[in-house]
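What you see is the complex with one protein chain gone and the rest in place.
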Amino acid sequence: MSEVQSSAAVPQTTGQVVAGRSLVKRFSSVTVLHGVEIEFTPGKIHTLMGENGAGKSTLFKVLAGIHQPDGGAIEVGGVPTVLRTPRAAQAQGIYLVPQEPALLGELSVYENMSLGHLPTSGRFPHRVDWRRTRSEAQAVLDTLGLSLAPMMKAKDLSIAQQQLVECAKALLRGCRTILFDEPTSPLTVREVDFLFGVMDRLRTEGYTLGFISHRMDEVLQISDEISVLRDGRLVETLQRPDFDRKRLVDQMVGREVVVSRRRTPTLGPAEPVAPVLEVTRLCSEPAFRDVSFTVRPGEVLGLAGLVGAGRTEIAEAIFGVRAKSGGVALKGRDISGSSVQEIIRQGLVYVPEDRAKHGAILPMSLAQNISSGSLGSVRHRFGYLDLAAERRVAEELIGRFGVRAYSPDQPIRTLSGGNQQKVVLAKWMNTHPSVAILDEPTRGVDVGAKEEIYELIEGLAREGLAVVVISSDLEELIRLSDRVLALYEGDVVAELSGDDITADRVGRAFLGNHEQGAPVHRASA
Amino acid sequence: MPLSGPPHVPARAGRDWRALLESREAILIAATVLVTLIAGLLNHDFLAVSNLRFMVLNSVVLGLVALGQTLVIITKGIDLSVAPVLGLAAVVSGLLATRQGLPLWGAVLLVLALGAVLGLINGALVSSISIPPIIVTLGTYSLYGGLIFLYSGGDQVNSVPDSYAHFGNGVLAPWFPVPIPILVLLVIMLAVWFLLAHLPFGRNILAIGNNPAAAHHAGVPVKHTLTSAYIITGMLAALAGLIYVCYTGSATATTGTGDHFELQSIATVLIGGTAVAGGRGSVFGTVLGSTFLSVILTALVFLHVPAIWYSAGEGLMILIAVTSNSLRRTATPGRSA
Partner (left out) sequence: MTRALRETPVTARRRPRVGGWELALVVLLLAQLLFFSLAVSGFYDGVSGLLNVTTNFLPFGLVALGLVPVILTGGIDLSVGSIAGFSAVLMAVLWKHFGLSLGVAVPLALLAGGLLGALNGLLITRTRTEPLIITLATSFVFTSVTTAMAGAEPPSGFPDSFNALGTGALGGVPYQLILFAVLAVVISLLITRTRFGRSVVMVGYNRDATRYSGIDVDRTVLGVYVISGLMAALAGVVLAAYYSAVRSDMGDILLLTALTMVVLGGVNIFGGEGSVLGAVLAVLILGFLRQGLLIAGFSDMVTTMVTGAILLIAITAKNLLAGGGFVARLQARFARPVPPAPSPPENAMK
């Protein structure tokens, strides 16, 4: 396999060791990386594992120059180096294949690859040398074994292809350290195999490779070293001979949490209370299919699974913002065709995963956010908004939910993640629902606030609220759930209840190693 | 290897988009021809060479302005100030020609410089101060509009020297009976096309319109490129103004703004197939669009359709052009991550 010479960037003939020394990274008040020490070696695939929020993606972004560390240093080839921009990192040979490929949709594949330094012919007017662009790009693509129609636009590529084009970009720029940020989540089995073939070849050629994945099988298959991150700290690194599935899961979850506090369920398993939410054969291809479950008042149902398993899509479908087929009944009433407004009125609410995008309106005040789901409740009898009542309600809820804030008028974006989440919870509880679907309720929340939110949720369940908790956090699921439904790639693969809900069982279920009878249906090409 | 051969998304999807853009140009050509034939059938004078020539000539001014607007819209921007720039160039060059005897070549240089400076102001405000283009050009629309009056003091241009009139109406040589303005438009159209298709600068413009952050990360000089796009637009609008005054032999303080060249140019660009969302555009489409509009307008005149309906026709065409875009968009399966 021949070397790929690029038109720009410093050609590297040997891969370098890229290391992070005591890396610290903060976003506002939340520390995401606590002094991480890690090394990526040429000729090896070093995989990061850990739950969502553990800091894996952030670590890669710091190493690739996208984020600046707040502490510690990056070493390239043993030399401490500052990487202020992604271009600086690329000049050092480090390239990040992002989780969401950032290609220019309307431009061709070849052009995307050479973006920023299109080769030009010497004479004025220095027109773009398309032939060279194409041939250089084609050479790299051939190296990768990726065959595409010549002038395809980037937006017409599948996700798998886009990722590989990103990888090709790295090669074209002569980067010999390539970090893959969770590339396999949206891919099919065949596509994963192809990607691994590429990574294997790169490894043989001495590239330094980093990889993030949740899927145990894949990780064990491809990695040379595995590092586990938990809560922003590197807890362990294992080398190939020492790979141990159980050990990895334990480290991801955290030993001390194994016997975590499990809430005492409000209802005994056999109590004949009618379910308040009934989901029947819910289907929304390609995200999920044939999902059925029920939830009773006071019960907490956990939906376990990885990003891409389809859990958020299920929630969105139930909540009415996503098209689907199948039945959803709330307190016996069919809401499968209802509008969002109607569903809220009937008593089902959804606290979204992405707080900034869907959950809260960041520039608006706490009071405004709290009332946003139930504007009717703060209406004066003459029809206008009773702003004083709005603030009163807000103050009461702020107190009840333990939100640390100066005033109900301050913009919600000035609060910490944990407090923001409490406000969003308060907003929905203000509608007095019967069912609440909470999607990653402690995403971006620091440890202290996490506990408070768990207590809030448990309190609400005790008061009779039926709760569905979607989480990728094992500890959280174990802590909160009476029952756990595990999803994998859009199918329900396991249902656990009572004492079956252990870290081991749940962890294995959604990490791809399941044992219950439900057939694994992997989306095929 | 599993991924060789046709891509996962059916090739149809890729070809559909190319087809759409291609077919927009094709539709415009077909529509133009169709309208010409139908109008010609109903009124034989329509097909007279003099009329055909007139229709194309008539479209040159709008076409030039729209070419610049195309660049700006591709970057997800907009330029409302093209109208007063056009007017300013027309008045300044016209007055200097009649009063000071400014030679034609001097006028060309002057208006290009003028347009460049005015465009530079736009570009600097958009790229360096990060003010949304619609606001910047809203402000410069008023600013430049006032400049016209300030300069002319209410004077109008009522006639232009012969050299100018020749430039606006004449031909280069008797054996090559293509009016000069049409040649200018063709040359510039090719130049802009070349710029977009084959020069890194043009590719950068497209890149910025697609994904400014990604472009920036990849090393595209976003600020410089944006500023330059507005400079070019200003220059083209100014050149259009010179041609206008040479062609019509007159210019007033409301030239440009009175005919709403800014809105017309945007309409032309949209009809030509460029999307307001940016990231892609068709130079040929824009020019075909301006020709099409000119033909339709003239056809309406020949068919004695009351002038009042011209505007409505234009509006309807924009709606059709744009809604057919969105209809096709929803029909083709989108790529989901």
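What to note about this one:
Residue numbering begins at 1 within each chain, and the chains themselves are lettered A and B in the order written.
Throughout what follows, a residue touches a chain if its C-beta (ideal position, glycine included) is under 8 Å from a C-beta of that chain, and two chains touch if they have at least 3 such contacts.
Not measured: the values here are computed from a predicted model.
Considering the whole complex, the hidden chain is in touch with A, B.
Shown as candidates are A:P183, A:P352, A:P441 or A:G490; the residue that touches the absent chain is A:P352. If you put the hidden chain back, the residue from B:L52, B:L96 or B:L143 that touches it is B:L143.
Between the chain not shown and the residues A:A73, A:A274 or A:V340, the one that touches is A:V340.
Screening A:D193, A:D290 or A:E395 against the full complex identifies A:E395 as the residue touching the chain left out.
Where chain B meets the chain that is not shown, the touching residues are 76, 78, 80, 125-127, 129-132, 134-136, 138-150, 154, 211-213, 216, 222, 253, 263, 266-267, 270, 276-278, 306-316, 318-319, 322-323, 326, 336-337.
Looking at chain A, the residues touching the absent chain are 27-28, 30, 32, 52-53, 57-58, 67, 99-100, 307, 312, 319, 321, 339-341, 343-345, 350, 352-354, 356-364, 368, 372-373, 375-376, 379, 383-385, 387-388, 391-392, 395, 398-399, 402-407, 409, 413, 416-417, 420, 427, 443-445, 452.
The rule is simple: only the chains that are shown with their structure count from here on.
Against chain A, the residues of chain B that register as touching in their complex are 1-9, 11, 13-14, 17-18, 194, 198-200, 203, 206-207, 209-211, 213-215, 217-220, 279-280, 335, 337. Taken in their complex, chain A has these residues touching chain B: 85-87, 100, 102-107, 111, 115-118, 120, 125-128, 130, 145-149, 152-153, 155-161, 164, 186, 190-191, 193-194, 197, 525.
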